[in-house]
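Pasting a structure below so you can have a look.
A single protein chain has been omitted; all remaining protein chains appear in their positions.
And then subunit A:
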């Protein structure tokens, strides 16, 4: 099936900035504007501006909204306070991960679920089906929002220049409605880069005005536009999983080392509970493979799908790999047999087009910002 790519509200602006565009989950998105390494380093040291309008927003409202989300998702959404957010997952009945999500509690009975672009329809369909019997409404708001992100150590100062909102009072994983550059926005202190930063949900018709105001406010602080290429290396360094790579329907949250997002203690049943209880026990007693970090000793870059080897045997598979601008070496995330998953494990390598290149097994993340 071939369909025309979807364009964000900022499409013309990206092209005027000379962006190299790429297809991502059916959207035509900026891959990079100039050097992706410069963009990566800008986010680590100053600030970067991203268009993330491909992300899928789904609004859930109604008296039973919290009870419904507790049933539909693996996290304990009922304990999220108004104005706060939670990283969570939606699983199939067999425990397989359908998507990882951020849920923002916007009001007493109003939540916004943000899904990955490639899974937004799946999540929407699953939520709609699971809402049956609950006094809650699931609304597709994908077209209601553009999403811009300002990420990096300078981002609080840049955003403060264009809003009166109380950013100091806005903690990590919190979100509040406000006005930014004269337009109404949901201001969230979230991101996918390992840096401090903000995500701004606005009406698509306001996206350009907001982008331009942030660009202007950030010019003296080193803010540059950033594409998906550096977003990927930033999240990889920060050890953050990417759906389709570290997370798939074939894995449970426990397999991915993210069992902590599953809250068995919450009230009532939830989709996948039984399978996930078994997965939790398996992970405790006989873990099959574990997600680890790999750091290259050489300069050849491991890519998703490459085999991890030890003693001539395949012991795992790379899920994401890239040259790390911060470490100055190739890095990867990989699932490896538990016997080889301890940091410092001897003799581990990656099969790079037939040659076994030595790699060091390390704990994730590769990079953690100094607070």
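Methods note: a residue touches a chain if its C-beta (ideal position, glycine included) is under 8 Å from a C-beta of that chain, and two chains touch if they have at least 3 such contacts; residues count from 1.
Quick note on the criterion: contacts and distances are computed from a predicted model.
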For this session: Match the chain absent from this complex view to the correct UniProt protein name in "Glutathione S-transferase", "Glycine cleavage system H protein", "Xanthine dehydrogenase YagR molybdenum-binding subunit" or "Lactate utilization protein B".
Result: "Glycine cleavage system H protein"
Problem set entry | Of A:36, A:57, A:154 or A:196, the residue in touch with the unshown chain | A:36
Seminar exercise, completed: Only one of A:29, A:301 or A:350 touches the unshown chain, namely A:301
Problem set entry | For subunit A, the residues touching the chain missing from this view | 20, 31-32, 35-37, 229, 233, 299-301, 303, 322-323, 330, 353
